[in-house]
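The structure is given below, and queries will be raised subsequently.
The complex is shown incomplete by one protein chain, all other protein chains being positioned as in the whole.
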Amino acid sequence: MQFTAIQIATLIQGKVEGNPDAIVSNLAKIEEAKEGDLCFLANPKYEDHLYNTKASVVIVSTSFEPKQAVKPTLIKVADAYSGFALLLEKYNEFVSQSTKKGIEEPSYISKSACLGQNVYIGAFAYIGDNAQIADNVQIYPGCYIGDNVTVKAGSTIHPGVRIYKGCSIGSKVVIHSGCVIGSDGFGFAPQKDGTYKKIPQIGNVVIEDEVEIGANTTIDRATMGSTVIKKGVKLDNLIQIAHNVELGENTVIAAQAGISGSTKLGKNCIVGGQAGIVGHLHLADGTRINAQSGLSKSVATPNTALTGSPAYDYKSSLKSQAIFRNLPEINQRLQKLEEMMQEFIEATNNKKHSDLA
Amino acid sequence: MQFTAIQIATLIQGKVEGNPDAIVSNLAKIEEAKEGDLCFLANPKYEDHLYNTKASVVIVSTSFEPKQAVKPTLIKVADAYSGFALLLEKYNEFVSQSTKKGIEEPSYISKSACLGQNVYIGAFAYIGDNAQIADNVQIYPGCYIGDNVTVKAGSTIHPGVRIYKGCSIGSKVVIHSGCVIGSDGFGFAPQKDGTYKKIPQIGNVVIEDEVEIGANTTIDRATMGSTVIKKGVKLDNLIQIAHNVELGENTVIAAQAGISGSTKLGKNCIVGGQAGIVGHLHLADGTRINAQSGLSKSVATPNTALTGSPAYDYKSSLKSQAIFRNLPEINQRLQKLEEMMQEFIEATNNKKHSDLA
Partner (left out) sequence: MQFTAIQIATLIQGKVEGNPDAIVSNLAKIEEAKEGDLCFLANPKYEDHLYNTKASVVIVSTSFEPKQAVKPTLIKVADAYSGFALLLEKYNEFVSQSTKKGIEEPSYISKSACLGQNVYIGAFAYIGDNAQIADNVQIYPGCYIGDNVTVKAGSTIHPGVRIYKGCSIGSKVVIHSGCVIGSDGFGFAPQKDGTYKKIPQIGNVVIEDEVEIGANTTIDRATMGSTVIKKGVKLDNLIQIAHNVELGENTVIAAQAGISGSTKLGKNCIVGGQAGIVGHLHLADGTRINAQSGLSKSVATPNTALTGSPAYDYKSSLKSQAIFRNLPEINQRLQKLEEMMQEFIEATNNKKHSDLA
């Protein structure tokens, strides 16, 4: 399928600079593009690619002014990244085979479960007692939806997701394969004989609207009350969210990070990959934790950036890290000073002796 | 459903202080409690909550003496946490819907598999050849129980657990969704041409009684012999246990930690979240590894605490971490000393010159 630059521009409300009849048939990254490809340039860091790309059409931001002649036709939009994302979305809608509908057999749907209009239930999916599956929900093959679970309208549950009993999933939520929602929190009371006694976990997990959760991420149910993932949160793959955690609206967490029990993150926080946050902390809105950091204290000031393990103020921590590399040199400088000091002392003592002599 | 303070006290063998007829209908955390809620206070750190809570009844330890007047009725038991845990357990038994029984269809049960009394086999569960499933075992939907696997009495296998052939699961074991037990150990022999040749992994995994394993944790089978998880071990989510590892009785490991091949932990060890332990080590009983630490040496002395990456003695490591933060200041102090020393040398030289003059 082929489009002209002017057709694309119309679709994303952009302005053409160059040949409006340039033809594209594929989306690509600017550094890998071939003739007939459509790309975008959002990050000025990659501007050089624009002067070498073989792409036929490139989407750029209105504010962007090329420093050299460019071969491809440009389409200018307010924000190149968002413009391209819009295009991807339309492309996705077009080619998508995800518009599956109906109930595949064999599947297991409890008689007391309630299904909305226009749902997709894949083969080998299990829908428990009193589960509520709203309109336009897609539940892919092999999912487990426990008793009394609710899934609101327009959500997509990818193959092999497991949602334990009593959990609640909002609307337009996307949960990727292998996620486990509502497994028991890790709570055990140590006994005098060295064994541990399980603390029953009688709460649940509440996932609000427009949350997306990556593959194989685990979110434990609360001991009591709810583990809460608020509206618009985006979680990457293989993340651990412990019992009674709360994640504020639009908080974003990268892969393999872990949040320990009862910790509460504010809105619009950003947690880097493989970072860890200990339990019972409060993080102000806009807190940013760097990848691989380990945070062990609450953060009261909004928009604080932290790094390191243990994590503290981003800029100070970077300075310490820079000096860490010079520790062998610092050690040598210190030794040299010690030697000089020693010489001084000896020289002074000798001088005293000679003065006295 | 409602209970009075005296009814609760009788149930957990406690003593009432205050109104024995105070009514509760819900369990809650002390900081979130409303009227009609029952809470507990175990950690003295949270004592202040007791003087502000709206809870109607609070369970405390016998040893606890309030410093101010308290509004809620108190129930005193030997250990508040254990007392509350006992209550949670009874609550859980009461409301639990986990008493599923029988065989749901469709499921796949090999003719040579052997099922005990009173088992639950969920829909889409797969029970392989010669598998032995003992009395009162619950196997939730979508589990895979490979050939020759044994699961002893009273164990619960949550939805979507995969147990490879020949592994052995003890009694009263709980395995959460998405766990993989008995996948191949990561063993490859490097070849001269840069490729790797797989070392077949012909051992198995043995999980003893009363072990609990969190969601999406992976435990690899031994190359030869067994990977062994001893009685009472508790594993959190997303943990990696490599081939031929042995975990001693009642050892506890937090989420996302990883134990490399052939390492053996003693009894009652505690490993923090995201910690890593390299292969072929021996850890004495009671070893404690802090979160995010990286342990690369065996630990011979029981009850040693370690932290850092690489990990060493807990207290020394904390001191180094504290000074790490001051590295920029240390660097400045060192520079200043160097300058002073330089001035001294020059001054001394000048003086020599002037003395000579």
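Think of it as A and B in the order they're written, each chain with its own count starting at 1.
The rule we apply is simple: a residue touches a chain if its C-beta (ideal position, glycine included) is under 8 Å from a C-beta of that chain, and two chains touch if they have at least 3 such contacts.
Bear in mind the structure is a predicted one, so any value in this text is a computation, not a measurement.
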Touching residue (missing chain; options A:Q7, A:S63, A:N331 or A:N350): A:N331
Hidden partner chain, touching residue among B:T4, B:T73 or B:S260: B:S260
Contact residue for the chain not shown (choose from A:N118, A:N237 or A:S296): A:N237
Residue of A:S25, A:Q321 or A:N350 in touch with the missing chain, whole complex considered: A:Q321
Those residues of subunit A which, in the complete complex, touch the missing chain: 27-29, 32, 81-82, 85, 88-89, 91-92, 95, 97-98, 104, 106, 122-124, 140-142, 158-160, 174, 176-178, 210, 212, 214-216, 232, 234, 236-238, 249-250, 252, 254-256, 267-268, 273-274, 291-292, 309, 321, 324-328, 330-331, 334, 337-338, 341, 344-345
For subunit B, the residues touching the chain missing from this view: 106, 108, 124, 126, 129, 142, 144, 146-148, 160, 162, 164-165, 178, 180, 183-184, 186, 188-189, 191, 194-200, 202, 216, 218, 220, 223-225, 238, 240, 242, 244, 256, 258, 260, 274, 276, 278, 294, 309-310, 312, 316-317, 319-320, 323-324, 326, 330, 333-334, 337, 340-341, 344
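Assume only the chains that are shown with their structure count from here on.
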Subunit A and subunit B, separation of their C-alpha mean positions in angstrom: 24
